[in-house]
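A short worksheet on the structure shown next.
Every protein chain of the complex appears in place save one, which is left out.
As written, the chains take the letters A and B, and residue 1 is the first residue of each chain.
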Amino acid sequence: MAFALTLVALVVVLALSWRYLGAYLVAVYEGRVRWLAFLERPIYRLAGVDPEAEQSWQRYSLSLLVFSGVSILLTYALLRLQRFLPLDPQHLGAVTPALAWNTAVSFVTNTNWQNYAGETTMSYFSQMVALAVQNFVSPAVGMVVAIALIRGLARRSARTIGNFWVDLVRSVLYVLLPISVVFAVLFVSQGAVQTLAGPAHVHDALNGVTQVIARGPVASQEVIKQLGTNGGGFFGANGAHPFENPTGLTNFLSIVLILCIPVALTYTFGKMVGSVRQGVAVLAVMTILFGAWLAVGVVGQKEPNPAVAAAGLPAQPQGNTEGIETRFGVDSSVLYGIASTQTSTGSADSAYDSWNPLGGLALMAGMAQGDVTPGGVGSGLYTILPSAILAVFIGGLMVGRTPEYLGKKIQAREVKLAALAVLAMPLAVLVLTGIAVSIHAGTAPTLNKGPQGFGEIFYAFLSQGNNNGSAFGGLASNTAFYNVTGGLDMLVGRFAVIVPVLALAGTLAAKSAVPASLGTFRTDTPLFVGLVIGVIVIVGGLTFFPALSLGPIVEQLSHGRLFG
Amino acid sequence: MLVQLRRSVIVAISFAVLLGLAYPLAITGIAQVGFPAQANGSIGVNGSALIGQAWSGPDWFHGRPDAYDPMASGPTNLGPRSAVLERHVGARLAAWHRLGVQPTEQLVTSSGSGLDPDISPASALAQVPMVARARHLSPGRLRNLVTSEVHGRQLGFLGAPYVNVLALNEALARLARGGSAS
Partner (left out) sequence: MSEQVDETSAATTGPGPGAGSAAGENPLAGEHAAGRGARGVAQSRSLFDPEILRSAIAGSFAKLDPRVQVRNPVMFVVLVGSVVTLVEAIAHPSIFTWGITIWLFLTVVFANFAEAMAEGRGKAQADTLRRMRTETAARRLGAAGGEEVVPAAALAKGDLVVCEAGDVIPSDGEIVEGVASVDESAITGESAPVIRESGGDRSAVTGGTKVLSDRIVVRITAEPGKTFMDRMIALVEGANRQKTPNEIALNILLAALTVIFIPVVVVLQPFGSYAHGQVSVVTLVGLLVCLIPTTIGALLSAIGIAGMDRLVQRNVLAMSGRAVEAAGDVSTLLLDKTGTITLGNRMASAFLPVGGHSEEEVAAAAQLASLADETPEGRSIVVLAKERFAIRERELGGAHTFVPFSAQTRMSGLDLDGHQIRKGAAEAVRRWVREQGGSIPAELEGIVERIAKAGSTPLVVADSGEVLGVVELKDVVKQGIKERFEQLRAIGIRTVMITGDNPLTAAAIAAEAGVDDYLAEATPEAKMELIKAEQSGGKLVAMTGDGTNDAPALAQADVGVAMNTGTSAAKEAGNMVDLDSNPTKLIDVVEIGKQLLITRGALTTFSIANDIAKYFAIIPALFAATYPQLEALNVMRLHSPASAVLSAVIFNALIIVALIPLALRGVRFRPSSAQSILRRNVWIYGVGGVLLPFIGIKVIDLILTATHLY
C-alpha cells in the first residue's frame, strides 16, 4: 500500500516535471531564459564565444570532443596531483595512474563507475573540483546532444544545429545548478552531511565502541550525482550510505531527481518538433518498459534470498534483505535500483550484487536495452531516438513509403548512423566481456563464483558501456586490466554514440520535410509505441540474451543450488 | 581546433571555479548556518545517529550484522546463491539461537552501506526476550520501549518503518537506570 502510494507520488511529481520542467527546457534552449545572464555572459566573453553564431554538426562535434578531451585531461591531472592540492584532511596522496585514467573517463562520460572508495581515496578538493564539476558538465553535454538532435528533427533545410558552448553553459546554469542548490539544502536538512571539517571521532560509552567517521561536502555532490544521472557516490556505499541518503524522503527525492530531466526532455522534444504527442509516444515507450522491469525487480526481490534460506531461514517475509538498508525497505530499494539502471545513473541504495537473480536480471535489462527507459540526462533521449528511427524505417517500409520520421525521410545515411549509434555499445560490451572471461586478469577479481561471477564481469562492461556506472560490487575492479578496458568501454559507449547522433542531427536538419498525409506512417500512436518497444527489446534481447542466460537466468533456474 | 582548445580550457576552468568551488562552498555555508547538526553528521553523545555501531552481548539490542567501519562503507556483495553467504548466515543464525533469539531475515543479512543504523521494528521486538532476560526487565516494558522508538514511514508512505539501534539502546540505558533507581 505504502509502495503503491510511493509510485503514485512519483508519477504525479514526474508528470509535473514533464510538463513544467519540459517547457522550461524549451525556453532555456531557445534562449528565452536570461535570469543568470550576469554569470552566462562573462563566460562567453572570456571564451570568445559569440552566442548568436550557430555551428554545423561537424563543428558542434569537434567542440564537444575537444571539450571532453580537455575535461578528461584536467580531471586526470587533478587526481594525480591530489597531494599537492588543498582540502585533503586525511592526506590521501595521489591517485594511481590507471585509476585516475578510469575515474577521469568515468566522470567525463557521465558513467561514474568507481573503482575506488571515496572516503579513502579522494580528497575533498578532488571530490569537489575534479568530480562534482564533471557531475554537472557531463550531463550538460548529454543534454546538448539531445537538443542538437531535436533541432535536427525540428529544423527544415538548415545547415546548423546550434552552438555547443551556448547550449552547454545554459544547461549548467539554468537547469542543473539551480535545482541542485535547492535540493542540496533539502538533503542537508534530512541529515546529509556538508562539511569540510574532516572525519569525526566518536566514542560510545554504552558499548565502548570508538569510531572514526568519514564526512565531507556530501550533500552538494549527492544531488547533482542524481540529477545529472551520474551516480558516483561520495562514499563507497553510494546511496546506501546514511550520510548520502539519510531518510525515506531523500531516497524518494533521489529517484525523482534521477528521473525528472530524462522524463521532461520528452516534453521538450515534443514541443520543439511541434507535436507534444510525439514526445508522449517516446515517454510511453520509456514508461512501459520501466514499469515492466520494475515489476520483474519487485517480484524477484520479494522472493526469499536462496542462500539465506539454505542456511536455515526459509521464511523471509520482507523478501531478500541482503544488501538492503532498513530505512528504505525492499520495495523502495528496487524502485531506486531500477530508476538508477534504466537511466544511466548507476547510483545504488542497496547491494545490486546481492539482489535475487530475477532482480539482477531486471537491473541488467535496463542497460541491455541501452539505458533508454528513460535513460540518462540527454543520453536517454539521444539514444532512444536512433532506435525510434530504426523502428520508423522498418515500420515505414511496411506501409509502402520511404520511411519518414517527423517529416524527415529516413534513408541510407540515416539508417547507417542510427545503426552505428545503436550497435556501438553492444559491440564494445560483448567483445570486452569475451576478453575478460577468457583471461585470468579478468576472472580473478570476481568475488562470487559460478553464474554470479560471470554476471559481475558482464555487468561491469554492460554498465560502463552504457555509461551507467552501477556495479555488481563483488568485482574488485581496481586493477590495471579493468581500469584500462573499462575506460575504453566507457569512451566507446559515450562518443561512438554521440558522434553518429550529431551526424544524424546534421543530416536531418539539412532535409526538408515531407508533409504528413494519410499515407504517412504516424509516430504518435500506440502502434508506433509498440514497434519502438519491439525494436528496443529485440535488439537488446537478441544481443544480450546469451549473456543474460549464462548469468541471472541460469541462476534463477538453479533451484536449490549454491555456487562457490 | 586551437580555438576549440582555448575555449575548452577557459570554459572548463570557469566551471571548476563556479561548480567546484563556489557551489559546494555556498552550500556548506548555508548548511553550517541552517542545519549545523545534520551538516556535521548528526553526532550525539554516543556517536552519529546515522552511523550504526556493533553491539554485542544479550544486554543490548543488536543492529544488523554489518562491518560498521565508517571509513570503509559498503556491502558484502555476496550473491544470492553464494555458498559463502550461506555459511555467514548459518553462523549468524547459530549465534542468535545461542542468545535465545529467533531472528528476522534482517538480523542475519548485512545492509547496503555496512553501516545500517536501523533495524525493523520486528527485528527489535525479536530481541526483547533476550534483553529482558539479561537485564531482568519485563518484556512488556521493553516492548513499549521499542514501540516508542519506532519511526513510521516518512509522510506516512515513504521508506520503511524502523528503529534506530543507538537511540533504542540509549533509551534502554535510561530505562535500565531509571528502573534501578525506582
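Criterion: contacts are C-beta pairs under 8 Å (C-beta built on N, C-alpha and C of every residue); 3 or more make two chains touch, one makes a residue touch a chain.
Here the structure is a predicted model, which means the values were calculated and not measured.
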Here the chain that is not shown touches A
Which listed residue (A:L36, A:A419, A:A441 or A:A476) would be found touching the missing chain in the intact complex?
-> A:A419
Cross-chain touch to the chain not pictured, restricted to A:G191, A:G270 or A:G407, is A:G407
Where chain A meets the chain that is not shown, the residues are 390, 393-402, 407, 410-412, 414-416, 419-420, 423, 426-427, 430-431, 433-435, 437-438, 443, 450-451, 454, 512-515, 517-522, 525, 527, 530-531, 534, 538, 541-543, 545-547, 549-550, 553-554, 557-559, 561
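Methods note: only the chains that are shown with their structure count from here on.
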Starting from the mean Cα coordinates of chain A and chain B, work out the distance between those two points in Å.
-> 28
Chain B to chain A touching residues, read off their complex | 1, 3-12, 14-16, 18-21, 23-24, 26-28, 30-32, 34-35, 38-43, 45-51, 53-56, 60, 64, 68, 70-90, 93, 103-106, 108-120, 123, 151, 153-160, 162, 166, 169-170, 173
